[in-house]
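With one protein chain held back, the other chains of the complex are shown just where they sit.
Each chain gets a letter, A and B, in the order it is written, and its residues are counted from 1.
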Amino acid sequence: MGETHMKRRTFLKLAGGTALAGSLARPALAQQVTVKWWYHFDNPQNTPAELVAKFEKENPGIKVQAEAIPWGGGNDYSTRMFASIVAGNAPDCAQVKLNNQARLMEMDALAPLDDYLKGWAGRSDIADNIWTLNRASNGKQYYLPLHYVVLYLYYRTDMMAKAPATTEEFLAAAKAATKGDVYGFGMRGGGGGQDNWGAFVLGGGANFSKGGMVSEKALAANRWYVGLAREHKVVPPSAPADGFRQIVDGFKAGRSAMIIHHIGSSAEMVAALGDKVSAAPVPATPGAKGWTQFGDESNAVFASSKNKDAAFKWISFLSTGENNAALAKLSGQLPIANSAAASWKGHEKRFVDASVASLPIAGVLPDSPKTADFATTVWPQNMQRALLGQISPDDMMKAIETHFNG
Amino acid sequence: MTPTRTAGGNAREAVTPYLFLLPALLVTLAVVLVPVAQTMWMSLHDYVLFRPKNVPFIGLGNFARLLKDEVFWISLANSAWWIGLVVSLQFALGLVTALLLNQSFWWRGLARGLIIIPWALPSVIIGLTWTWMYDFNVGVLNDVLLRFGIVEKPVAWLAQPGTAFYSIVLALIWQGFPFFAVTILAGLQTIPDELLEAAEIDGATRFQRLRSVILPSIAGVIGTALLLRTIWVANSLDVILVMTGGGPGFATHTLPLYAFLKAYSGMEFGYGSALALVLTLLLLAVVFVYVRRQSRELGR
Partner (left out) sequence: MIDRRSRLQKFVEVEIPVLLIALFAIGPYVWMMLTSIKTDADIAAFPVRYLPTQVTFEHYRMLLERTTFSGNLLNSFIVALGACTLGLGVSIPAAYGFSRFRFPGRRVLMTQFLVINMFPIVLIIIPLFVLMRQMGLLDTVLGIVLGHSTFAIPFSIWMLTSYMNAIPGELDEAARIDGASRLQTLRLVILPVVLPGIVTTGIYIFVTSWNEYLFAMMLSGQNVRTVTVALQLFIGEFTVQWGLLTAGGTLIAIPVTILFLLVQKRLVGGLTAGAVKS
């Protein structure tokens, strides 16, 4: 008996200080912990089961419980998330969007990740500007980027020689393409359409700081944008109600020559139109910086989690190299890790190129508790009324200004 | 009216109705009372969900704000028009269907099964399917109308304020008329055949029989069904939410939808609760009139 005891001790000694120190630093891992993670994929046939298995194999002692939550236009997912935070049974970590970050922070619901990130090897594999976009207003990092999309311009190569580079060329191309049942631009005027509007109006000089929506430049850009529908009529009459489904369907059906969307719809576009569709960054307004929506997807660890270390392990695993690529294949978006992006084959090259070329002007809506409401109600209501001529384009901008700075 | 009587049997008789009610009361109150009480509390506060530490009491502030809120009045007017239109048309179609399905013909069983289908589908599916059928480019409705030459250009059904509202009303009629059909059909079974035969012997035409025998016999069931449906339609928002989200502009905003958007998109639960309470009070007024009328009838 004494001998075996002796042997074990010797073994421990031989195993060396590093292993021991490692296990001391992570005492929680001595027993089994379960990490609850919420996600949403567009295709319910895809499950993260393989990634979970791989992670659990690499990290004995941690179990991952992945739960798909219905997206429901964003409403259901966030309602469920906020309700569970209020009720005190939030998961350990979850997929999150930037437009909820400010609200989650006000509730003290998020755990800052800065300390974890310092020691994480994958950090430098994600571009600096993406870290900047995801940084919270207090300078801390709560969101760990997971994958992304960028909005760009889809155009019909058989209807125009090249993609319009400026707003002037855009209008000319839209006018030329509008005939009969075909419209030049499939504008998204329904919910979520601020990503179309932003390309021209935020890109044309409007911004969210005080007075930023009612400056001369901003008003002019918005008048021009509403004018596409009311004055030039290069936009289908269904625009006020159209969401992403309708603009993509219309484009696939050949009823519009250009739309603004992202790589998520490229596969079905190619299936319907083959080589007749290509993509380019959104047209630039002369004399302005330009802007396009960065479609973010990140993971965050909740402050209420009792297994923050393990939760971070899991979400950082998902943002690392090949895991990140595997997850992006399931979600249909682009991987965030550079090493994964380099060999990315999940989408056709011309759409990846257009996405990457759009990154320099890619931005996000302001990190404010008012942003989510702006996107889901304030913008669509006022845009639709302006498109229908119920209010003037300037009134629309005043309403947005009041919402943020009123 | 006095439950305490001398005889023990009478006292027991007096509590009997309450015993019959007890299980239902317990189940509903346990689940609903606390949340509704909480909502009332919220309506008196400036309660914003993401600001749990700062919830000032503002008394009737939310209600005062609501009176000055243009969208509230638009939504209220839309709601009134919406309830009137949807309920009356659902009822009319449901009544006709029930009367027809009460006749005997060889495929009656099948017909009864088929008409229940719209009611057997979840609202989300209904909303998406109808949105898809109404689609400007790929919708089947525009396609059919174009093929038959009824319209020359496709119609943007859900994008124009003039058509969006009625397009949703049609979808709702489709969804809800089976409820009336089934309820009234069940009510028709309680009419004794003797009554109808007597009327027929008296030489009443079929229309006269409908008016003076059938309708009065099922008036109670019809009244209740109308009342319940009014409440249901007044509170339902899921189909609108899926189809237009209240747009274009405020064209399809109804009161519960507005309360929902305020609560979940704006996270202003205080204001959303106040909107919901106003809706409840308005409905209560309608119900009160109905209950008074009905209990007078029953008290005969």
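Quick notes
Definition applied: a contact is a pair of C-beta atoms (placed from the backbone, for glycine too) under 8 Å apart; a residue touches a chain by one contact, two chains touch by 3 or more.
In this text, all values refer to a predicted model and were calculated from it rather than measured experimentally.
Touch with the chain that is not drawn comes from one residue among A:R80, A:K289 or A:K329, which is A:R80. Considering the full assembly, B:W174 is the residue among B:F72, B:W174 or B:F250 that touches the omitted chain.
Looking at B:W82, B:W130 or B:W157, the residue that reaches the missing chain in the full complex is B:W130.
Considering the full assembly, B:A225 is the residue among B:L44, B:A225 or B:I240 that touches the omitted chain.
Touching the omitted chain from subunit A are residues 40-45, 65, 67-68, 70-74, 76, 79-80, 82-84, 86-89, 149, 244-245, 249, 252-255, 262, 264-265, 268, 271-272, 332. Annotation for subunit B: contacts to the undisplayed chain at residues 1, 3, 14, 16-21, 23-25, 27-28, 30-32, 34-36, 38-39, 49, 93, 96-97, 100-105, 107, 109-126, 128-130, 132-133, 137-140, 143, 174, 177-179, 182-183, 185-194, 196-197, 200, 217-218, 220-221, 223-225, 227-228, 231-232, 234-235, 237-238, 256, 259-260, 263-264, 269, 272-273, 276-277, 279-280, 283-284, 287-288, 291, 295, 298-299.
Just so we're on the same page, only the chains that are shown with their structure count from here on.
Once the centre of each chain is set as its mean CA position, subunit A and subunit B turn out to be 38 Å apart.
Within the complex formed with subunit A, the subunit B residues making contact are 49-52, 135-138, 153-154, 156, 158-161, 164, 244-250, 261, 264-267.
Residues of subunit A touching subunit B in their complex: 75, 78-79, 82, 86, 103-104, 106-107, 181, 189-191, 236-242, 246, 249-250, 253, 255, 369, 372-373, 376-377, 380-381, 384-385, 387-388, 390.
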